[in-house]
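Would you mind keeping the following structure in view while I ask a few things?
Missing here: one protein chain of the complex. Every other protein chain is in place.
For clarity, chains are labelled A, B and C in written order, and residue numbers in each chain start from 1.
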Amino acid sequence: MLDHILSILIFFPALAGILGFMIDKKSIRAYGIAVGFVEFALSLWLWFAFDSNVSGMQFMENLPLIPSFGINYILGVDGISLFIIILAAFFTMIGIASLTKTKNEKNMIITLLFLQMTMIGVFSALDAIVFYVFWELSLVPMLYIIGAWGGPLRIYASIKFFLYTFAGSLVMLVGMLFMAYFFYQATGTWSFAILDWYRLILPESFQLWLFVAFFFGFAIKVPMFPFHTWLPYAHGQAPTIGSVILAAILLKMGTYAFIRFSLPLFPDASVFFMVPIAVIAIIMIIYTAMVAYAQKDVKQVVAYSSVSHMGVIILGTFALNVEGISGSVFLMIGHGVVSGALFLLVGVIYDRRHTKLMSEFGGLAHVMPRYATIFGIMLMASVGMPLTINFVGEFLSLLGFYEQSHILTLLAGIAIIVGAIYMLSAYKKMFFGNITKDENRELKDVNKRELLALIPLSIITIWLGIYPKPILEPINNSVEAVVQLMHNKSTTVEAKERIPNVSGIVISKTSTREAH
Amino acid sequence: MEKYLYIALFAPLVSSLFSALFTATPKKQFVGIVASFLIFSAFVSSYILLGHIMDGGEPIHVEMMTWMATGNLYIPFGFVVDQISVTMMMVVTLVSTIVHIYSIGYMDHDKGFNRFFAWLSAFVFSMMILVMSDNYAGLFIGWEGVGLCSWGLIGFWFHKDIATWAANEAFIMNRIADLGMLIGLFLVYWNTGTLQYEGAFAAFAQLDTATLTWIGIFLFIGAMGKSAQFPLHTWLADAMEGPTPVSALIHAATMVTAGVYLVIRSNELYSLIPHVGLFIASLGAFVALFAASMALVNRDMKRIIAYSTLSQLGYMFAAAGLGAYWVALFHLMAHAFFKALLFLGAGNVMHAMHDELDPFKMGGLKKVMKWTWIMMTIASLALAGIFPFAGFFSKDTILEAAFAEHHMVIYGVLLFTAGLTAFYSFRLVALIFHGEERYKIFGIHPHEAYRFMLIAMSPLLILAMIAGVFQAPFFEMVEEILGAAEYHIHSHVTLWIMLVGTQIFVGLAILYAYKKYGTWSSVPDGSSKMENSFIYKLLYNQYYIPYAYEEYIVKPYNEISEILWTKVDQKIVDASVDGIAGFFYSAGENTRDMQSGNLSTMLKWMVAGIIILLSLAVVFGLAARYSGEIMAILSGLGV
Amino acid sequence: MEIGLNHYLILSTILFAIGLVGVMRRKNLLLLFFATEILLNSVNIAFAAISHYYGDLTGQMFAFFVIAIAASEVAVGLGLLIVWYKRHGTIDLESMTSMRG
Partner (left out) sequence: MLSPINVSLESLNLITLAPMLIPVVGALLILVIDILKGGLDRSLYVVLSVLFLALDFGALLDSAGVFGKDGIVLGLFDVMLIDGIAILAQFIIVATSMLFIPLALTHKRFHEFSYPEFFALFLFMISGFQFMVASDNLILIFVGLETASLALYTLIAMHNRDKSFEAAVKYFTMGALAAGFYSFGAMVFYALTGSVEINQIATVLAANGYVDIGYVLVGVVFMLGSFGFKLSVVPFHTWTPDVYEGSSAAMAGYMSIVPKIAAFVVAMRIFEFLVHSGIAWLEFILWIMVVVTMTAANVWALVQTDVKRMLAYSSISHAGFVMAAILVGTTQSNSALFLYWVLFSFTNLGSFSMLWISRQKQLPGYQKTDHSFDKFSGMIITSPMAAIIMAIFMLSLAGLPPFALFWGKVYMISSAVTGGYTILALIMALNSAIAGYYYLKLIVYMFMKDPIASNVDNNGELYVANATLALKSIIGFAIVGTIFAFLAINPLLEFITTFVYNSGY
């Protein structure tokens, strides 16, 4: 069964979704939770069976799909994708479990199960076309979730979300086709297998163009400035569950794809574009943080904060060294947990008050102390307090990039200041002061169903902040392989310099470890 | 010995978590008692560790587990107890224990009683991490941890807008400095390959001065934030909105000295870059004077003490910057004792005066609050550096160090500041405890604090009086690690002249303060000539710095944020995206009339298509046929 | 003046152009059909001439097929026209604009 565990992980929720149509409306929730739980258990099993010391792909599956055009159904996980898969399973589970009463609950849960299929598919696909299939397919359930259960502007938001990402990924598709064509020219066979592509060394000029083509697809998904404007709408209008999954998992697709595609395929171009992308990342960090500060709607604050944090992830990715990339992968998980939790928290208050405007709140800490506490924990994680999950990632990302550029890192580091500004001021507006609105006086604190989702997230937030090793170590091993690959593949002198040769590092690292 | 290390480190954590369990429940007296007891056990452990170190024992070094390890980076949770950290541990746990016990009384009627202890113990835990860590990353954990707890405690009364505002201000300002610190850490890592003190210090010797200078500067920026040095000082005064025990513990005795601790801990770095050290010393001296000047006219009891803290931190930096690390550390310790005492005393007064803070509205309190009066007076004497109290030994040594290092400007500034210190301290004491009972106008009936609070304060009182005797053993203990020499002025005569001269100068300042304020009888209403003088206004408004920050940083930040959102993000970035979509849509709207539904038009379109194609064909055909001629003409035209 | 192939071709082109103008200008369905007939027949002239020029029968064959097709087109066209006239009492093009956009 382990040989096919990835396929099972992908298609089990889809199958469950189809069968879900037969289930009575009243029982669908239990069904969803059960399926989510089984899926999560399976993903944990995957982790259990995963060999952390192996840097390459594991649980590979390979089925011919369109062999004459080089498209094959290839799956596999490594340390980089493993945890995002687990996170996806986890969030779907708690997302369904904490789902509030809504219209057409059945459709919602079935949609979520399909969404889960696409998410896990994206992170385990090792064939560019299969990757693309899941990548695009993930838009559909999300479109439906935003469009059918969202706020007043939901249709605008959902279409914008869909078309924007769709347009970007089409450019990426052209890039993929080019890549396959180059591979065909070099080897005489068509192949879309990423691992095959890894072996292909392209001249720098080709790399630059292809990098740009892929960049559009990824950057819009991340979303990077100035392609980010779909995100506030999507988040602002989406129902809680939609925002949670969007922030926690879907955004990670872009950054994950940078690591899976852009870096190893185009090492020279990555070096070439490192500074421009870092500048964009810095703009993302500071600009969106300032915009977040100007928001009136707490959900928008969290939405913009996501963009800001994604900037740090991008920066870490383009540090092009083990520290930075490991950090950015870790931050993907960290940000997934934290922003997911923050959106859940916003959902809690929205369910009670049906507004997200901060001016409607104030003094909530008086009536909802537990809520305030959990919000506070997530707030602190969000601003990167050490011993929370986000710090590890942020620290490593910035640390990594510091090797490449001092001044840019200094600018990017402003993240920790501006992040604190908008988050703290939002928290102050919501929780501190006296209760001014009568509606807020009788608010109920978080209930058991909500705690069911929030407590595990809080525990993860702190646990992984204190002891990131179980996750960081497999990530590190896989990232080392990626960096080494990039180093070996790079052709320009500058790239050779910028991208460290890991094999040298490995030795010194083990000796350091032995020393301790 | 390791077990004591763990007790010292984790007892506060246990205390915090234990108290946190009861945050949602009404006040429970035992929470405070258990918390105090746990902190006390940390104190006892620290004391045992101190004994171990004092006896010449090896520093204790433990590594609990890996924190972060990736690529070349390896950061463990490692803790070290050596001469420096054990000193800090003693200070932290002692003051904490006292403040915990004191708080049981002080927070007696507060409904956030349990929460208060959770935060307070969490602070102690963070502070212990900060001082015990064996690497910069661990220090940074504690660094941020104390910042967080400070945020929680300043804003403890979160219904008060000003308190939460101050909390956020403190946090954000510290973050600015933390960025510097972080960059310093990165520099250390990429230049030495490690963040462990041992490894890094060993590698520093091989680095060039420029790099070391940058490292030194960035780490010091971190220190400036935490220790509220100019220009990041404004948060400290505003932080006085927190409960007074918090001010005593965090904003006087421990957290604010973390910056000094950082410099002392990195002494191996700073001794390599004396020019940075000089800058630190100069800034320290400046802040000492600057803060003292603001304390002269302030009318808020706690703020006056806060400014004095700031001023004393300036002294410490001056010492550390001049390479007199042990002196700085010693002053840090002594200051912790008397300043905490001063704050707790102020807390008693506040309690008695129903949270009134303006000393001009008090007066004559010594009758009802005898013990508090004694304690505050002694603390002020210690602060002023009067023999034989604690401050004399620590502060005078700083002056001597400055003198001995031939930095006469610094010396002069520090000396002058000592006089100011004495003046404002006793201005405060005089206004509160002497003179007419002005509080009666406001209908307040003051009372002395609980007895156990006073008893809890007594160790501080004793230490403020006798800390000077520890100077010699302290020096003996730390000299190995801080490699410091005693500062001896060349001739004994000079030394004596200096000592006596200083004492007289300070004494005169005290007398002047008593003379001017000892018999104060009215509440100033802003009409007196002095209150309208430029200098007074300047000082009273803190040199207009908070105003400038508000006007030139906070407001523009708000406005720019607003502009970025409404104008840039919505009107430019988003609008261009929508514009592209809209372009296609309106293109459709505008051209759909081409499909008029009229057959004649449709036929015309077909014919038009043919004609266009034909004319293109003709052009192309002609061009192909006469390409030679066209080329000739074009080349004739110089194309 | 000898009448050569070019003259036939020019004639054919002129007729074709007339047909095109007719197609564009006529608002009456019947006249429109006439115009299309002119179009097709102009081509027939050319085919016949070219066929003669090459001494090859293919062109004439083509012309015959064109005639046949033109005839059947007329049959279908007139059928449609009659139905339209029955329903609407007019064969003006302006009456057929119910679908647009």
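What we mean here is this: a residue touches a chain if its C-beta (ideal position, glycine included) is under 8 Å from a C-beta of that chain, and two chains touch if they have at least 3 such contacts.
Predicted model, so just to flag it, every value in this text is computed and none were measured.
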Completion exercise
Only these shown chains touch the missing one, namely A, B, C
Handout entry: Selected from A:19, A:34, A:49 or A:66 as touching the chain missing from the view
Key = A:66
Fill in the blank from the handout: Full-complex touch with the removed chain, picking from B:491, B:591 or B:635, is B:591
Exercise for the section: Check each of B:450, B:470, B:505 or B:605 against the chain that is not shown and name the one that touches it. Expected result: B:605
Handout entry: Residue of B:354, B:567 or B:625 in touch with the missing chain, whole complex considered
Key = B:625
Practice task
Spell out the interface residues on subunit A facing the chain that's missing from view.
Solution key: 64-69, 104, 107, 129, 132-133, 136-137, 139-140, 143-144, 147-148, 154-155, 158-159, 162-163, 166-167, 170-171, 173-174, 177-178, 180-181, 184
Handout entry: In subunit B, positions touching the absent partner
Key = 581, 584-585, 587-589, 591-592, 594-595, 597, 599, 601-603, 605-610, 613-614, 616-618, 620-622, 624-625
Completion exercise
Hidden partner sits against subunit C at residues 9, 12, 16, 19, 23, 29, 32-33, 36, 39-40, 42-43, 46-47, 50, 54, 56, 58-59, 61-62, 65-66, 69, 72-73, 76-77, 79-81, 83-84, 87, 96, 98-101
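In this text, only the chains that are shown with their structure count from here on.
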Practice task
With chains as vertices and touches as edges, which is it: line, ring, star, complete or other?
Solution key: line
Exercise for the section: Averaging only over C-alpha atoms, locate the centres of subunit B and subunit C and give their separation in whole Å. Expected result: 94
Practice task
Determine the centre-to-centre distance between subunit A and subunit B, using the mean Cα coordinates as centres, and give it in whole Å.
Solution key: 35
Handout entry: Between subunit C and subunit A, distance of the C-alpha-averaged centres to the nearest whole Å
Key = 66
Fill in the blank from the handout: Multi-chain touching residues of subunit B, meaning two or more other chains, are none
Exercise for the section: For subunit C, jot down the residues that touch at least 2 other chains. Expected result: none
Handout entry: Complex interface listing, subunit C residues touching subunit B
Key = 20, 23-24, 26-27, 32, 93-94, 96-101
Exercise for the section: Within their complex, state which residues of subunit A touch subunit B. Expected result: 160, 163-164, 225-230, 287, 290-291, 293-295, 321-323, 326-327, 363, 365-366, 369-370, 373, 380, 383, 385-387, 391-392, 395-396, 398-400, 402-403, 406, 409-410, 413-414, 416-417, 420-421, 424-425, 428, 431-434, 466-469, 472-473, 475-476, 479-480, 502, 505, 508-509, 512-513, 516
Practice task
Can you check the complex and tell me which residues of subunit B touch subunit A?
Solution key: 23-24, 63, 65-74, 76, 137, 140-141, 144-145, 148, 151, 155, 158-159, 161, 164-165, 167-168, 171-172, 175-176, 178-179, 182-183, 185-187, 189-190, 194, 557-558, 560-562, 564-566, 568-569, 573-574, 577, 581
